[in-house]
Each structure stands twice: as structure tokens, then as C-alpha cells.
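Only one protein chain is missing; all other protein chains are in place.
Each chain carries a letter (A and B) given by its place in the written order, and its residues are counted from 1.
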Amino acid sequence: MHIMEGFLPHPWWEIWFAISAVIVIFGIYKLSKLTKKFPEAKPLLAVMGAFIFVLSALKLPSVTGSCSHPTGSGLAAVVLGPAIASVLSTIVLLFQALLLAHGGLTTLGANIFSMGIVGPFVGYALWIASKKARVPTSAGVFLAVALADLSTYVTTSVQLALAFPGTSFADSFITFGSIFAVTQIPLAIGEGILAIFLFDFLAKYKGKLLSSMNVIGLRVGSQSSEDAE
Amino acid sequence: MLFRLEHLSHCYSDGTLALNDVTLDFAKGERIALLGTNGSGKTTLLHHLNGILKPTSGRVYFEDEPLKYDSKSLLDLRRKVGFVFQDPNDQLFAPTVKQDVAFGPLNLGQPVEQVKRVADEALRTVGMAEYAEKPPHFLSLGQKKRVALAGVLAMQPQVLIMDEPTSNLDPRATSEILHLLLRLNKEYKITLILATHDVDMVPLFAKKLYILSKGKLVSEGSPEELFANAELIRSVSLRSPRIAHLFEVLKKEDNLPINPRFPLTISEARKEILRLLGYRNENEEKETSNR
Partner (left out) sequence: MSHVKLSAEIDRYAYTNALSKSSPTTKLFLALSLLLLSVMSPSPIVPISIFLTSTVLLLSFAKIPCRFYLRLLWYPIIIVAVTCVIIAFFFGYQEPFTEVNLLGLKWTVFKDGITLGFTTFFRVLGALSSQFFLVLTTPMTSIILILRKARVPKVLIETSLLIYRYIFVFSEVMETMHIAQDLRLGYSGWLKKLRSMSMLIGNLFIRTLEQGERTFTAMNARGYDGNIRVLEDQPKPSKTALAAITLFTVALAIAAYLTMNIRIV
């Protein structure tokens, strides 16, 4: 769910740019430390970014018959951690704006915040929490991915309601939220189920995944696939 | 010797023994082919020549010096020993053809003007100059292979290593690549080492042939010598070139008095047929050197 180019008025697009910049700059700092230590991380992260882009261009069948696409940010967060996921999302969103005319340049900041920061962060937190609570893996995956999706759309609604408050912020939020809910709730469920299948599939290739993840020195990623058993 | 491998073994982290005690020499200026089935260890062997892989045991010598694996020595080695990968998509990573070709020379620390010059020249050599500003995804596979080759040539190597240079190419692109390689060997005196399982291509290209099977060096010699030994060829799950096979059948099934060294290429076959038919070719001496 991207906010279209030009939709956010001044000063809101600048505000979201500023907020996202702080987090993305932190991510860039972490990323350059990582790539200095492991030169092989650069091509590996790049192919992951390309993967997220291609994934986002994939149409996901949804129950209502309308089509939308998976965000992939949940997966990226679980594998890479939210900070680096936010940097990759930034690049992917820029490519979507420039190569698909999908989402915009002035709205980039707002879209990074909802898709590249809130979504991954919520997904990641739920993933960790569900493992602590010993929830079955498939339920944990479903919750993390579906709620990462939903949190992205709630954030987008908040962003729009702040920019177009009308009589009151709450009314406006409910209006935007209920419009999106029609497409986004079935989509989130779809992507959640998809993630369960995907996780099953990837678990079979654990060895390969583990070695690649260790290459980029991400203990979080390797632990999570270990615990998946 | 240009390269010397001494008791080279390589074991991957998953436990596969890909190379098992291989000892061999490669001479300078030679056209060398490594022949073997998929999984015979050809690629693993090639990866040792340019320092991509370190031997698990054994040693690699380049110009009589053992390879060192610190980054400076490796950069030095890679300037002299170029490697063209089997899948050009692995190699072409830059957004335009010219950017990709310039990557190697820039890494060697050459000044920008010189890099531009060598990149253009390399693209001209492979016949891709007009595509310099295009992104690689606009090209066909054959064109991509040529660009990948240009990217290595731009580093002006003495040795060119190619992994399956003709795989998946159509006949025309195959013959273009082959002619290009022969020209590089002749004009620039570049030593060529290539891995392949294309037995029909080998006699057209190689002066020296090494046969690998299951990680071991099975045999070495000229293509004529090795392909004459049909038993050996079959034991490693390969076959003779089509032409040699035809003559083998003619000899075995029809008892024609054919030379035990079967012809491997069209020009050799032509000579043998003319001999059988009793024609005498006046230019025979000349043609032998022309193959």
C-alpha cells in the first residue's frame, strides 16, 4: 500500500522524510559496518533487495478477487533485522517509484516509514515474542507476517488522516482505515498463509540458509531458523 | 611451466571431495581443454588457478612460484589470469556493458582515461562496441558471453580461463566464440584453458587435452591420442566426437581400412575419405599444418 506521488501535502511529506531519515541513516551506518567486515555481504544484500522488488511485483490472489502484492518486508526483517531491512526497503521503494512508477519520490519518506520501518519492526517483535511464548512456529509466522502487513496499512491510514484531518483526526482515520480494510485484511491473511508455506519450504534448506546467514554474521537470522524446528 | 598443480585435492564444506590428488602441468601459449562430465571436478580445478579456491591439500604453482592468498598477491595473479564464468549473469553485475567491462581495470588501479581506452578496445575485440551503453538485460546470451569475455580481456591477462564457453549457445554464437578464442591465442599469445563437456568442440580448439572423472585426472595428451582410445572415453561416460564415431563404426562394422587414429574434425575426415577413395591430395602437407 503505497501513498501515491503528490498525495501528501506540505508539510507532511517533509515530516515523514525527516522521521524516516533518522532510522534509515542508522541502518546505513550499521550496513556499512557490516559490509566493511564482510565484503561478501554486499552482493548478498543486493540480491535480497532485488528479490524483494521482484516479490513486490508479484500479484497475490486475494479472497475478494482484487489483486495486490506481498510486501516481503516481514521476511526481510526476520532475516536481516529491522535496521538493515529499513535500508533495503528504502532502495526498493526508490526503485518502485523509478522503475514501476509505483509510489512516489515526495511520498518516499512516508512510505519508508510505513513499509520499511513500522511493518518490519512489528513483524520482528511479534516473531521474537511468539517464540518466547512458545507459540507453534506456523502460528508465529502467520501472526508476524499478517500483523506486519496490517500495521503497515494502519500506519498509512494514520499518515493520511494526519494530512487530511477533515473535522477530526479520528473520523478521518476511520474513513481511510475502512476503505483500506476491504482490500488489506484479506491480503494480510493471504500473505500470512503464504508465509507459512514459504517457511516450511525454506526450513528444508536450513543448512544452505544458515551458512549464507552466517556469512553476513547475523546471529538473529540463524537462530530463528534453528528454532524453527 | 605456466601452471603446475601438485597433488591437488579439494574438499567442499559439505564433504564432497571434488578434486582428488591431481598433478599436472600447463604450458605457456597452449590451448588446453579440460574434458569431463558434469561434476567431474573441472570447475573446481579452474577455480584453483585464479585463487578463487584454496586447495584442501596439495599446491598450485604459477610461473614456478607457489600461489599466495593475501589480497595483494591475489590481485597480482588475477591481473595475469583472467576467468570467464559459465553463466554470464554471474559475472555481469554492472548496470551497463561498459561499466561492467571497466570494473576489472578500475580494480587494478588504472587511471580513468586508460580504463576507458582498454574497455572500448576490449569491446571492439569481441565485437560488442555498439552495445557499450546498454544494460546487460537487453542482450542475448551469446552477446552476454562476449561482454563477459571483454570484461576479462580488458584486464589484459596472459592466461584466459573459461568455464563452458559454448554451453547453451546456438551454433552461430558457438563458432563466433571459438574463432574469437583462436584469434586471441594466435594474435595476443594468450594461453587458453577451458573446461567443457562438448566433445565435438574440443578437437577444433585444443592442442592439449586433460580428461577428468570423479575428481581425478584420468588421462592427458593430444585430442587425437585420447579420442583414439575409445575404451577410456566410454569409461568416463563421455563419447567420441561424432565424426570419429562414424569412422569407428565404418571400421568395425564395415571393415574399411581406416587409420586407427580416427579423424576428429571435418578437414581430417575429408582427407581420410579421399585417401580411402584413392585420391591423392597435392596440398596434403600444407593442410596438415592448417587444421
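Here is the rule we use: contacts are C-beta pairs under 8 Å (C-beta built on N, C-alpha and C of every residue); 3 or more make two chains touch, one makes a residue touch a chain.
For clarity, every value in this text was computed on a predicted model and none was experimentally measured.
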Sole contact to the chain not displayed, among B:12, B:138 or B:188: B:138
Touching residue (missing chain; options B:62, B:83, B:205 or B:262): B:83
Among B:23, B:57 or B:107, the residue in touch with the chain that has been omitted: B:107
Contact set of subunit B toward the excluded chain (per top definition): 47, 50, 52, 71, 74-75, 78-79, 82-83, 85, 87, 89-96, 98-99, 102-104, 106-108, 112, 115-116, 119, 133-138, 151-152, 155
Sites on subunit A contacted by the missing partner chain, in the whole complex: 4-10, 13, 28, 31-32, 35-36, 39-40, 42-51, 53-61, 63, 69-70, 87-88, 90-92, 94-95, 97-102, 104-106, 164, 166-167, 171-172, 175, 179, 190, 193-198, 200-202, 205, 208-209, 212, 215
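Keep this in mind: only the chains that are shown with their structure count from here on.
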Intercentroid distance (Cα basis), subunit B paired with subunit A, Å: 45
